[in-house]
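Heads up, one of the protein chains got dropped from this complex, but the rest are sitting where they should.
By written order: A, B and C. Residues from 1 in each chain.
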């Protein structure tokens, strides 16, 4: 398991679901961009926790509670280290959607005068600007729309070039004095392109704006060092990185987490409470109201250890190889239009979204499914990006550590039969 | 499994953790009020899902996605039926804390002018009143404090009698014309008393106020019919009712869910999205942004089926029997003061919190732990209630379906040794 | 690939290209339209129904929109089926159609009742595609209520 180049055929044995058949065909799972499959080690870690240690954390003095608390906080350390951060800078969330909403609502709360005196630095005034990009997943778009609508701030969008790269000249012009927040994705879940985080962060910092990174599609696929990237906050989801559902992380710079007001309120995040008022614990607990996803945190730590066992460099190399084979293969099939088909030299993850001329994405997906190939069809929660490319839907194949060259070839072979089946083109 | 009186000794075999030893003693788990243990059927349901069907729901056309969607929506139907509701009136949350925050923030959003025109009926004006009780868990208190502080509404509290019952005369005086929300718990997690929901709902309805029920400590222990109780909204947590962590439900009346603005925003809850604006799906999806706790929903449905297999009447009868034995036993031990020691005839769940004269709750808990008895010590996230009784902490024993008369007797025997060990009293 | 052939029968692929009734007729007499949208895949349809003067029966149905072959074929099949039908009968028909499609393969569409549209029986097993097949039918149901 400590190989420096990844052997997906060997790894597959760790993923029980990959032994399943779909429609009488071996499952070729190319929908990891939506959710990844889980290795046995992750399932075992959760089951082991539930059958041996399960109990509420941070709340009891009894033995199980103490053991569970240790496992839970060890898991935090493991997952934090995976993204280059100390444990106290990792807030547990239930996923990236909640993490991004947390930030938007906390800023909203600061705007409403809540939090400590230092929270005022996040308050938005009417006319202040929030900058996002045209390629965002709805999870990193709608919370900002709503925040803007609640506070009178203005939402602005960095446009995308035809090849899927962000228009950095436009970004330079957009990010200005009034910019208070710049929120963008590390890797788009439709384009698969790794965005130039350093450049965007530098521009935002020069204007004193807060940076928020959506690391959902990078955390599972590349070595990640969030403090080195310089972002103020970053969100990711466990279920996309071989971990359980309903667990995720929000990384934050220490001073930012310190000064942001809380979001969800309730148990285990307070120091004192009277009937009228509460005072809050320091981060990360300040943001962790209520019973936490305990077994899921333990499971996510197991997922991270599994990925580290492979090595994130090896993961990335493997996926780049798959990605190149996938895009080259698709380019050769008549009637295929790739979204975000960048020239060589631009870093990417193993994901390709495309349109098949004359055949609706839903029909393409169904055709592939009959061959055992699971892909995603639709707008992938990025409607504005699809609109930008004149589409309402596309087909997306996305790979992970357990995908092989064979998987890609079965997929390509299936795609090449689509248009004939539906009588599109000649 | 379809017995009409519950046989806890037989049931225990279904809970692998109960075979564990703690400090060389068989585990006597009396901390189910914090979190319950999980039967093998729940663990198996999740593992089965993860190893055979796992994939994103509501988003893919491929076979696994379709199967997962069916399981996920079937789970909703099962859990909704358990609380007497149709599926479309059950919103998945990650737990009661999130559910109660959802309601408070949605009202805040309505106050900020968000949502549909009909959402305006929830908007708060300065001076409007939110009524809670003195006995609430922080999860049903702090979200309302924060909402009041953000909107200028006033928070008021229904006091509690010395015996732990709510002061209904005071409630009648408090709930008036200005009252817009009445939020209260079905069963307090410290007192164990079943509160008179019908009376409070009637008073609130007479004033046109919205009613919000915290059903965290009732859902696992009694037959529940939320529509029949007449509340507008009710929240509960899966992990307290034999289910997984990170899943919960928010029940709502159809028109209330329809008119409340969304809370978390992101993927899978929209109809259309442009760069500047989004339109939202009808409930329950409107409140379910992002990837949902899919395997956990399947696990919670298994938990609910397990409870239904026993029968909630049998569960309640069994727990009342344990509760009576527990309180009677405690009353006979010198130096014990029970919190909420109601006279006979008042409905309760199997939970007893108490103070031991001269010994700190932490020390009591530690002493019991050495005998294998797991209880909770502290303020149980109900600081104001403890302050009302002049305490900062108490010891709480809380039982569930898998506890036996023997468990209670081991517990009582251990408690009776506490004061001698610590040299308190004579 | 029996599964796939069961879903995409010849008749369906033919209708998805023929698209009977495509292009909205002029608003004339008792006319009503309905716009339906499937947020999951982005499919949409605008369907227009024109009734006889008394409002008791359907003169014709026309539509426009974009979507997968199932949704296009289903709209096309619907057009021939309901022309001249009493509105009450059409409502009943739509109810039967919904019931069969939601049955997860348990109820088949009767050829006598559904004509070409009986070929859509196979969709019922593909739960993710049921909404595609329903789109035009829901639009007609909605339009008749407004007419």
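Here, a residue touches a chain if its C-beta (ideal position, glycine included) is under 8 Å from a C-beta of that chain, and two chains touch if they have at least 3 such contacts.
As the structure is a computational prediction, the values presented were derived from the model and not from experiment.
For the omitted chain, the shown partners it touches in the full complex are A, B.
Touch with the chain omitted from the figure is made, among A:270, A:294 or A:415, by A:270. Of B:324, B:366 or B:416, it is B:366 that touches the chain left out of the display. One of A:38, A:58, A:76 or A:239 touches the chain omitted from the figure, and that residue is A:58.
As for the chain not pictured, it touches chain A at residues 58-61, 65-66, 69-70, 270-272, 281.
In the full complex, chain B touches the hidden chain at residues 23, 359-363, 366-367, 370-371, 377-379, 383, 386, 392-393, 421-423.
Simple rule for what comes next: only the chains that are shown with their structure count from here on.
Taking each chain's centre as the mean of its CA atoms, C is the chain most distant from chain B. Of all chain pairs, the one linked by the most C-beta contacts is A-B. Between the Cα centres of chain A and chain B there is a gap of 30 Å.
Chain A and chain C have Cα centroids separated by 38 Å.
Separating the CA-averaged centres of chain B and chain C is a span of 45 Å. Chain A has residues 23, 362, 366, 377-378, 383 in contact with two or more other chains.
Residues of chain C in contact with at least two other chains: 40-41, 126, 129.
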